[in-house]
Structures are given as C-alpha cells and as structure tokens.
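Yeah, one chain of the complex is gone here, protein chain that is, but the others are all in their spots.
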Amino acid sequence: MALINKNAAQISAALVSNKRVGQYHQLIINIGDLAQLCKPGNFVAISVGGETSGMVLRRAFAISRVSTSTTFGGTMELIVAPHGQGSRWLCAQPEGATLNLVVPLGTAFGIPTEPVQVLLVGGGYGSAPLFGLAETLNARGCRVDMLLGASTAGKIYAPMEGKRAVNSLRIYTEDGSMGQMGRVTDPIASLIKDMDIAVIYSCGPMAMLSAINAITSQSDVIHQCAVEESMACGIGICMTCVLPVADETGAVSMLRSCIDGPVMDGAYVQWDKVGQVL
Amino acid sequence: MALINKNAAQISAALVSNKRVGQYHQLIINIGDLAQLCKPGNFVAISVGGETSGMVLRRAFAISRVSTSTTFGGTMELIVAPHGQGSRWLCAQPEGATLNLVVPLGTAFGIPTEPVQVLLVGGGYGSAPLFGLAETLNARGCRVDMLLGASTAGKIYAPMEGKRAVNSLRIYTEDGSMGQMGRVTDPIASLIKDMDIAVIYSCGPMAMLSAINAITSQSDVIHQCAVEESMACGIGICMTCVLPVADETGAVSMLRSCIDGPVMDGAYVQWDKVGQVL
Amino acid sequence: MTSVDLSTTIGNAWFPNPIFTASGCASSGRELAQFFPLNDLGGVVTKSVMSKARTGRPTPRMAETPSGMLNSIGLQGPGIDAFIAKDIPYLIEQKARIIVSIAGETVEEYSTLARKLRSVSGISAIEVNISCPNVENRGMVFACDPDASRRVIDGVRRTIGGELPIIAKLSPDVTDLVSIARGVVDAGADALALINTVLGMVINLDTMRPHLGGKTGGLSGPAIRPIAVRAIYQVHEAMPKVPILGMGGVSNGRDALEMIAAGASGVSIGTASFGNPMALISVAQELKDLLNAKGFTSLRDAIGFAHRIERPQ
Partner (left out) sequence: MTSVDLSTTIGNAWFPNPIFTASGCASSGRELAQFFPLNDLGGVVTKSVMSKARTGRPTPRMAETPSGMLNSIGLQGPGIDAFIAKDIPYLIEQKARIIVSIAGETVEEYSTLARKLRSVSGISAIEVNISCPNVENRGMVFACDPDASRRVIDGVRRTIGGELPIIAKLSPDVTDLVSIARGVVDAGADALALINTVLGMVINLDTMRPHLGGKTGGLSGPAIRPIAVRAIYQVHEAMPKVPILGMGGVSNGRDALEMIAAGASGVSIGTASFGNPMALISVAQELKDLLNAKGFTSLRDAIGFAHRIERPQ
C-alpha cells in the first residue's frame, strides 16, 4: 500500500489560473516536478477555507491533465464544480493564491500494452481526467472514442484541445440542451456489439459507473472505472472511503477507494452492495 | 439600554485602505452615512475569518476617527494590532474586501460643555480613539494635552495629522525606544498638581486604567475611561463582558461593558473587584 | 412561491413560527429589539431567572473555541420580582410571545418561581432550566440526576397547575438522555428543550491556568450541533409525541431544518445571535425558503421527517 502513494507529498502551490468553463472552474496549479509523477486517474487532496477554516478535511479532485513544460514549470489542471462550501471556496480563490495540496494520490488507469480500441465514458466533471487519459492512450496507438453525459449543457466539460486525442466524441444531455437527449450509457451496449472495444474507461457518478458495469459484465470488455466515495483523509488512514470489492477467489472485502482506488476494475466492485453492510 | 445602541446597524462595508503603521494596521472602511452617527468612544464589531470561518464571534475595535467628507462617502478609521487569529485575518484583508460590521456600538466619551483643560492618556492601540476625541474637544475650545505609552516604539500610534488638535504630546516607552523611558502613568500625579485638569480621558489596558484611577481618586479630576473586557456579542445580550460598577448609592452591580461602556466613569468602577466574584 | 405554514405548537401554546431565542442569549429581548421587532419571532425565551438577584461568576466569562465558545455567566440576573415587574410588561408591550426560563438551586426554589409566575398573564410557556447545580446534593447538576430532575418538574407542575406548558431543558452531559427525558415527561413536562451547553474548558497558555473565571464553562455554537441533532433524534425516536424545542449551534435555515427533521417542533438560536444580531430573522426566512423548495406546505409535515423516510435501496 505505502507503495501506491510512494510519490505523494504535501506541498504549498500557487494557483496559476482560475477560469469559469460552463458550470465548472478550470484551475491550473503550479506543482513543479511533481507533475511528472501524476498519472491519469490520480487525484489531489486540497485543504479548503484558509487558516481559520471550520472545514477540517481536504477535498479530493481528479487530476484532469498535467503539463510539464509550461512557463510556470510543471502544472496540473483540475475541473471543479462549485458545489458545497469547500469547492465554492476553492473556485473563489484568486490567481496567485497559495493552496495546500497532497499529490499525487491513488491508483491510475491501467494502460493497455497493445494498441487496442477503447471507449472513454465521462459523466459531469468526470470527463476531466479522461482527456489526459486519451492523450496517453492515443500515444500508445489506441483508437479512442469518447462519450460524455450530463444533466445539462453547462455541465458538459469538453475542451477543444482535449478533443485532439479523441477519434470521436458524442455528447448526451438529459435535457437535450447539448448533443443528443438521453443518457451517456444508452449507446454503450450497441457500441460494444458494433466495435471491437477492449476496455471501457469511466469516470462519473457511482450510478453511471454501476450502469456501465451492468453492460460490460455481459461482455468481455474490461471496465476500468474511477469511483467517488466520500473521503476524510485521502491517504488510507481513516477507513471512511470503502466499498465492497471481490478478489480473485470471490471473497469480498471493504477496500479503500483512496488507496485501492479511485481507479478499480469494475468487474470486482460489488455494485449492488455499495453502501450496505456486508 | 436599547437607546444606547439606537443607531447600531449591521452592514456590509468595503475596506478602502489597509496600511501598516508601526506594529499596527490602519484600516479605513467605507460606512456611508453611519459615519455621522459615530462618536468618539464608540466601537465597531466585525466578523472575522470569512464565510467558512471557525471563529463564531465578532471582534470589537475602537473607532479611531470618522470622516464624513471623503471621496468614498463616510469612512471610519481603525487601528488594529495583529494579535491573535481574528485580528491577523482582519489585518490581512486586501483593499476592496467586504467586511461585515455592526456599528456604532457602546457609550461615547462625555464632552464637557465648558472649554476646560483635559488630559488624554493612551496605552498601545488605546491611543486610537483619542485623536478623534481630541478634535472634538479642541473644537469645544478645550486645552488638550496627551500622554501616550507602550512597551516599545512600534506600539506607539501617534499620526502626524492627529497631533494638530493636541496642545502637547508626550510619549513613554518601557524600553526607552521612543520618547521617555517609563510608564505613561508616571507623570500624571504631578500634571494634576501643576495644571488645572478637569477631566482625564483614558483608553488602554485595564491595568493602566486602574493605575490612572488610583491617581484621580485622590483628586477632583473626572476620569472617563474606555474599558476593554472580552466580549462575545458586543450588543448586550450575552453578559460575558461585565465588570463591577457602583451606582450613586454605592450598590455594586455587574454592568456590561458593551452597553454601559466601553466609556465609563472610572470613579464608579470597582477596580479591585474586576475579575472577582462579588 | 407558495406559502408555507410555519406555525407550531408546544404543549397547548401556539406560535406563528418555530424560531425562538435561546435562554441567556437574548437577555429579555430589549437589545435585539433594536435590530428587529420581537413580534417577528416565534417567541422570546428569556434568560433563566432565579428567585433572588445574582451577580454571577467572575470574568473572564467567555472563550472562543473552534466553531464555538465557552461561557460561564453563572446566571447573573435581577431575580424574579424585578423580572416580573420590568421585563414581562416590556415584552407584552412589544407583542412578543414569551417563554420564561426559570432556574433554581433547590427543588423548592423552582416551585417558588412557578408560584410567582402562576398569576402573571401574557406568558405562553415556562422553560425549566434544570442544568443548574443542586446545592442540596453536593452541587450535582439536577439534569444529570434522574431523580432530582423528576422532582423539580413535579414541583413546578403541581404549583403551576394544568394550564401553562412546561418545557424541561436538559443537559447532554449524561449517560442516558432518553431515560432522563422519560422521567421529566412522566413528572409532568409537556415538552423538552434540547440541548443545554456541553461542559468544557480552555486553558489559557499565557497564564497556564483555566481561562474562565469559573474554570469550566458551557460549550455552544456550531461545534455542538451534531450532538444536539443526535439528542433530538434519540429522544424523538423514544417519545415521538413529546414536542421538542431544539437548539445547539443553529445558525442558518439548513441547520434549523436538520433539527426539525430530527424531531424538533421549534428551534432556539443562541450563540448565532452573538455573531449576527439578525440571525433569528435570517434563519426563519431561510427555513421557510428551504421548506418551500422541498415541497413542504407546512412545518408540521417536516417535524421528525428523518424518522419516517426509508433508506433508498
């Protein structure tokens, strides 16, 4: 376990840029050489509220992309939804503000050794890490298709530059305000049938991940999903972020999504038992 | 009682300027028309720490001066020592920040109807309200002399402009780094003897006020002092800020320094019983 | 926006909305009346009054703590006679609904206070603050002693007769809150006030001794809200028909709704008024907006809601 977070460090880092993008904020943070150690799927844990804050816990955010060659040195990009107290505080920070981070944390998406065909499925801000992932997969010669979904257009995050690494991108919104009306999971079954998809990479709400898994479990497709459980520590010491996962023998145990995740093999996650007592 | 705070209002106000002056910060806050209602001796109660703050109580600050004719509309000046969490937060606020205030609060210094001779004695940031007071007294034709004291030079607050309304100003520091070495209370007894002082106005640490009172109680000099007890509410509802004060009949009761003070007649305060059970 | 019926009842007393001052956090109302009409509140719960005038504990009487504060006032007050002569008429003049909080050092003192209040008109209910040291039993707090708390309420009930609702205010510093609650309800309390402050201490590192003049003090404010919600939930679960006046760290509408969903019929605001003199008014408004947004047409439907809704599967 300690091996998983072997690169993690607590640092003070400058917020280089903070831009509104639809209903999200795109934050660029200068993390220096640590950027080289961040892999698609890893997350960062950020202190919120400042020195006299009543919020004692860090907030976790998926690392959307890193850049190791900016004028600022290494940077990382986050896509943050101003949702509750902590994320609103973060989104309100001015450029130049100093943030306290622990990074990089958690597991990364597994990258195929062969140039296979893959499908990336993102829900809401869950699309954030998929663009960095797409670049990596693309560089490996994979054919990368992407489906993004959200309740409404403002919650679709799909930057122009990000699309370069993607072969096709389809967007679904529940209110039809962008792309097709419907759910991002609707086309997956037929895509699996029609194309030779080896791996589905997913990131988004647990219900979406679970729905995707219901489809992949009927097939040979590998499902690598980034789960999102509420986390108190992010570094494996509190046991709050667990979910039931089977091992090869079928024995189910409660694994920590911060250390054994966030990226997990969807086939082993016991989706029907999430939030239940074992 | 309700009459005392009859002008008090809770407002959001912009911080117009924040300058370091010695070991203090001079804050200028735009309070609009409320500036006209602030009298020397009144204080303001300010929320600290921002929206997600773990600090639930306001901090009280003496209003140093008000100006009703600035380009910003009415403003008030505070002199703040960055002491603990709350005052440090306040001193770190950038110009343009919005502050949440309740103002004006508490009693004001009584102004003599005749043009008498008065002595103003300030300890540390306690000098802040004395300059505004000096202007008022000066306008009434009083002769105003001032003594300021602190542990060290950086804790003497004595702005150039402020001195205009003052006939003489003597400074005492305990380490001798500015003015005379010694305590601000040292010369008072002989000044009372040599000059025809009618009123001493004082503001500073409780020990200083008590020492002054020990001197004035031997004389006919009236002692108007601004006390500083720790206050939870500042508006008279919590009973934390009390100190023992006698009435004309000699009966002692615990009065609230936020409503029956901060300016009190030193002769009635039971200095030896402060902090004791009655 | 459709309107929400915010009215509530505590025993046989009706209030137009469920937001009250907390005892000891509004004196007798005069100071807050500077900021808003007292009549806009559900009611004013006055500072606990004793039979004689009291000067209270030495200063410092307060210490700020993370998301909370300690206080050690020691029930400073004018005594019941001056209170009845000066404060009640003022509150009646303001058309405020009045809940009088009483405190005593002996079972007898509580009855004496009740006797004096019996003939006073214009009072909606009596809150009996039993989180006071019992001088007849080594200073043990009444509310921590099932037997003593029962006897206090029994005495007040007998004295006051059947009309005026009695609200027993309990301390969370007990091993078994539900059994204390049952005891006082059996003894005649119509309702419960939950919770009083939690016993705490701060050491001042400059002096290296307890910061408060009275050494220990009562912890209040948002820090204790989870304790208060738990207390309300537990007691409402055990006695769903007994109205609860909930309090402890409420500073906005969502906090108030949390207590109501846990089982409170009314909510008192204490410490929040120190930081924000308009807190009572803004909590009431936010609560109304929240109930509306959630589709409740009446406060009553929300009371204890968290007990009735099943976990989604």
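Labels A, B and C are assigned to the chains in the order they are written; within every chain, residues are numbered from 1.
Everything below uses one rule, namely that a residue touches a chain if its C-beta (ideal position, glycine included) is under 8 Å from a C-beta of that chain, and two chains touch if they have at least 3 such contacts.
Worth saying up front: this structure is predicted, and the values here are computed from it rather than measured.
Engineer: Give me the visible chains that the unshown chain touches, in label order.
Structural biologist: Checking the complete complex, the chain left out touches A, B, C.
Engineer: Among C:8, C:27 or C:65, single out the residue that touches the unshown chain.
Structural biologist: For the chain that is not drawn, the touching residue is C:65.
Engineer: Of the residues C:105, C:127 or C:173, I need the one that contacts the missing chain.
Structural biologist: Checking each option in C:105, C:127 or C:173, the one touching the absent chain turns out to be C:173.
Engineer: Of the listed residues A:37, A:153, A:238 or A:267, which contacts the missing chain in the full complex?
Structural biologist: Counting the whole complex, the residue in contact with the absent chain is A:238.
Engineer: Which parts of chain C are in contact with the chain that was left out?
Structural biologist: 63, 65-68, 70, 144, 173-176, 198-203, 205, 207-210, 215-217, 219, 221-227, 229-230, 233, 249, 254, 257-258, 261-262, 290, 294, 305-306, 309-312
Engineer: State which residues belonging to chain B touch the missing partner chain.
Structural biologist: Answer for chain B: residues 54 touch the chain left out.
Engineer: In the whole complex, what residues of chain A lie against the chain that is missing from view?
Structural biologist: Output for chain A: 1-2, 5-6, 8, 10, 47, 54-58, 102, 229-244, 253-254, 259, 274-278.
Going forward, only the chains that are shown with their structure count from here on.
Engineer: By the touch criterion stated at the start, how many steps lie between chain A and chain B on the shortest route?
Structural biologist: Contact-graph shortest path, chain A to chain B, evaluates to 1.
Engineer: Rounded to a whole Å, what is the gap between the Cα centroids of chain A and chain C?
Structural biologist: 46
Engineer: Between chain B and chain C, what is the separation of their C-alpha centroids in Å?
Structural biologist: Each chain's C-alpha centroid was found; their separation is 35 Å.
Engineer: For chain A, write out the residues touching at least two other chains, lowest number first.
Structural biologist: Residues 54 of chain A each touch two or more of the other chains.
Engineer: Touching two or more other chains, which residues of chain C qualify?
Structural biologist: Correct list: 66-67, 222.
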